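Missing here is one protein chain; the remaining ones are kept as they sit in the complex.
The block that comes next holds subunit A.
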Amino acid sequence: MAHPPPSGSVVLMDWYRSVEGKGFFSRIKRKEKRRIFGLLEAPPIPPLINVDTVRYKVFLSGKSGVGKTALAARLAGLDVSSVHYETIGIQTSVVFWPVKLRDSGQVLLFRLHLWDCGENALRRFDHLLPTCKEQLDAVLFLFSFTDHSSFDDLPGQIARGCDPSDNVVKLVVGTKFDLFMHTDVTEREVKAFQEQWAVPVFCIGGDACDDLQNVAPLLNTLAELLWHQDCVTVGAVPANESAVGDTSSRAGH
């Protein structure tokens, strides 16, 4: 399995904190919260700045109650429900995320379309999973720190969520990291998993105020892996070396 590029080698991980970055991020925010865009809308980008929008489809996979809907809401800056209501079908949300490439200095606007499907709905209706997997760019595999069986289930999930031949970016997210009193999965286990599968693992939890800081590491890494993957696909970089940010080959994506 090809190793992902070292974290931060393709995109600037801290860019959202810089003065320049803040100028872009202000366009996806309204007051202190995230701005919600309808499908007919997009963040206003000043006309003179050359910013390409790149679109990706991301599927959230994991057991019922693991926190898929909560994670999608958190990433999109929507209110997170404190009760577990089963999702009765596919529900998608759009996240706009500006990113600056390390080498070329080019700014890209990622439009991440998150696909969340209730696990019980998936089980009851056969047509849903194929729809979710169609033309997929990335999968977030979720487990909950409070439920060891959801962690044990990861290899099975990975097998179900994407075919080995797919060029699909994989990321693992451990939810409910804030409930450390009830933690059922140890750090050592997570580390071992990460090494064996060569998949980055993120820990999420706590108050989901829309602080960019909460979601930036995950979204930046996702953007980095997606971009790297595309560069590999078009042959701009070899599969197992760090990406070289050749953005020209992606223009007009």
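Worth a mention:
Convention: a contact is a pair of C-beta atoms (placed from the backbone, for glycine too) under 8 Å apart; a residue touches a chain by one contact, two chains touch by 3 or more; residues count from 1.
Simple rule for what comes next: contacts and distances are computed from a predicted model.
The listed options are "Ras-related protein Rab-2A", "Fuzzy planar cell polarity protein", "Multifunctional methyltransferase subunit TRM112-like protein" or "PPM-type phosphatase domain-containing protein", and the UniProt record of the chain not shown names that protein "Fuzzy planar cell polarity protein". The residue from A:Ser18, A:Ser104, A:Thr131 or A:Ser149 that touches the chain not shown here is A:Thr131. Among A:Glu20, A:Glu86, A:Glu187 or A:Asp211, only A:Glu86 touches the chain left out of the display. Remark: the omitted chain is touched by one listed residue; of A:Val94, A:Ile158 or A:Ala236 this is A:Val94. Although one chain is hidden here, its contacts on subunit A can still be listed: residues 36-41, 57, 72, 76, 78-79, 85-86, 88-94, 113, 118, 120-121, 124-125, 127-128, 131, 134-135.
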